[in-house]
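In what follows, a single structure is set out as structure tokens and then discussed.
All protein chains but one are shown in place.
Let's look at chain A:
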């Protein structure tokens, strides 16, 4: 079994309205060192081992459902899950 951590964020070229509001809020709290905030989604998938390489399967899941590649970027990390 694998534990897959998927991170989805708006593309750099796409204005992130939530990130902008949070950045402005941090600035109003005097954290002036923050120059940008991007808000995204974090998903954990538990994936059974199969004949198909897990990277290939997860990439396909990201492209088809987990991210909308018109406006979002994604990346993922794959870990061997320890059996309970």
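Definition applied: a contact is a pair of C-beta atoms (placed from the backbone, for glycine too) under 8 Å apart; a residue touches a chain by one contact, two chains touch by 3 or more; residues count from 1.
Basically, contacts and distances are computed from a predicted model.
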Options "Putative spermidine/putrescine transport system permease protein", "ATP-binding cassette domain-containing protein", "Phosphoribosylformylglycinamidine synthase subunit PurQ" or "Trans-hexaprenyltranstransferase subunit I": UniProt name of the undisplayed chain: "Phosphoribosylformylglycinamidine synthase subunit PurQ"
Selected residue (touches chain absent from view) among A:29, A:65 or A:82: A:65
Chain A, residues in touch with the chain not shown (by the definition above): 10, 13-15, 17-18, 21, 41, 65-66, 68, 70-71
